[in-house]
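For this view, one protein chain was removed and the others were kept in their places.
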Amino acid sequence: MPEPLLQVTGLVKRFSGLTATDNVSLGIEEGELHAVIGPNGAGKTTFIAQIMGELPPDQGAIRFAGEDVTRLPPHLRSARGIARSFQISSIFPDMSACDNVALAVQAHAGHSFRFWRDARTDPLLRAPARAILDSVGLGERADMPAAALSHGEKRLLEIALALATRPRLLLLDEPTAGMGPEDAAQMVRFLSELKGKMTLLLTEHDMDAVFALADRITVLVYGRVVAGGTADEIRASAEVRRAYLGEDDRA
Amino acid sequence: MRRLRVLAPMLLTAMILLGLALVPPIAGLSGENYTIDVFTRIMIFAIAALSLDIILGYGGMVSFGHAAYLGIGAYAVGILAFYHIDNGFLQFAAAILASAAAAAFIGFVSLRTSGVYFIMITLAFAQMIYLLSISLSTFGGSNGLNIDVHSKFLGLLDLGNPTTLYYLVFGVLLLFLFLGHRLVNSRFGMVIRGAKSNPRRMATIGFPLLRYQLAAFIIAGVMCGVAGALLANQELFVAPAIMHWTRSGEIMMMVILGGMGTLIGPVLGAIVFLLLEDVLSGVTEHWQAVMGLFLVLAVLFARGGMLGFLYRLRGGRSGA
Partner (left out) sequence: MPYLLVLEEALNGIELGIMLFLMAAGLTLIFGIMNLINLAHGSFYMVGAYVSAATFAKTGSFFLALAAGVAAGAVVGVFTEIVVFRTLYRRDHLDQVLATFGLVLFFNEAVRILWGPTALYATVPRFLSGQVDILPGAPYPAYRLAIIVVGLLVAGLLYGLVAKTRIGMLIRAGASNRVMVGALGVNVRLLYTLLFATGAALAALAGLMAGPIFTVDSGMGDSVMIQAFVVIVIGGIGSIRGAFVAALLVGFVGTMGRAFLSPLLATVMAPSAADNAGPTLASMAIYFLMATVLFFRPQGLFPPQAR
């Protein structure tokens, strides 16, 4: 059997006393949409940051497309086809939406030691950027300062930034975070369109969205994998109910 | 409104540059060189402030040791002249190489950190170079080094003539403004701006930031080194005081005063700061107390520099 696109083995991350990622192993097949769910503080964001390379794991290995990437910095993982979006929109607020996406395009258009030509009129950057903005439905807002976009639009721009790097594996950290039901539904529609075009790893709070989208689901509680399987298997799992009931108790 | 926002800085730039171009003929009417000297100095500091603005205003790197490069450029000219090498091309090449090397070293160490660490480290290294210049007893130590002759450019330019020197400095300023304009709008410039705006995101979309930031740091160092070489030619003297740490603060003040993140801002800032210094020091020997208070109040109550203030007057927003 061929190796999965992403293979995580025995990943451990500790923060002074707290084990945020506790011996997590996980394989994601090419083309799959894999959801990682779990209560608040389960270590979902920490997990994504380690796959992206922003946080070094204390133990374990991450292999991507058959290559060990455990020690690679984020920009080299990006070059190999990993991209992420952030739970709290992480955009360039002082630039226009189009500038934002063009910058992500530029990151994958050779080196940037180019000092002469005006980047803002460079069709090699602008055309792909506009196409991506159109595809996420922000075409009309291209020239708005990113800071002036609505919350839902910022969430879309956030994903557009990741898409502009043309990833093989897209990590989405709670794409519907903070959204109203209408915006969230639109986001879910958009994600279902992405499904199949690339491999997706998604963390999410909205269970309806997860069960509607995911091929397979992994449940993380206190940094540990407590269950994994198809959406139906997880829906039936007692372990998962307990985890979520526990969360409801606290909330 | 939008058009005004684009046009206003251009108009302001044109007015300032035209004004600077006309200083020698107007000052020449009175037949003395004082005004020309003052504005030569102003333009040299404008170059230094412009170079700082590229990393500070566009790149978000709060370097508090920029005067070091001014000193390195000036000492490069001074030390070569000390050994009777007065070829200007060689001297300026030495100034460029030396400031590039220093910026590469300082940048390499300090850019691995950020925030207050970065500020403290750049300040500390500038202090190191300041102390180094004091310890160089061969070259006058803390008393400084007299330079016997101006840089010689194969007989093409006589920098002993104040007007010639003035227009050389003016030309360098124009050149750097133009190059700066290309740079901040190029792909490289976009990376630098992105690194200021959101460094974490820059890394995850695939930019190896350190090498671009280091390149910008070196470019800024070199530009400031050239300003130092010009300053040595104006004063025919170089001493450690040229890179005292408060000088770095003054250059930063010029950038902020004029409006950082714009190219003409630092030029405006240098003009206002040095003229203010000139006027205040004529009124009271304790002008630094006034300047200090002014700076504290400006930070606490006014933001965005003079350009920002001008835009606010017009009901627009700053940031070109």
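Order as written gives the chain letters A and B; numbering starts at 1 within each chain.
By our rule, a contact is a pair of C-beta atoms (placed from the backbone, for glycine too) under 8 Å apart; a residue touches a chain by one contact, two chains touch by 3 or more.
Keep in mind the model is a prediction, meaning the values are calculated, not measured.
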From B:136, B:157, B:179 or B:236, residue that would touch the chain that is not displayed: B:136
Sole residue of B:12, B:38, B:97 or B:120 that reaches the chain not shown, by the stated touch rule: B:120
Interface residues of chain B (partner: the chain not displayed): 56, 62, 64, 109, 112-113, 115-117, 119-121, 123-125, 127-128, 131-132, 134-138, 245-246, 249, 252-253, 256, 286, 288-289, 291-296, 298-300
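Everything below uses one rule, namely that only the chains that are shown with their structure count from here on.
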For chain A paired with chain B, centre-to-centre distance based on mean C-alpha positions, whole Å: 43
In the complex, chain B residues that touch chain A: 182-183, 185-191, 193-194, 197-198, 200-209, 212, 215, 319
Complex contact set, residues of chain A against chain B: 52, 54, 73-76, 78-79, 83-84, 86, 90-95, 99, 102-104, 106-108, 112-120, 122, 125, 161-162, 164-165
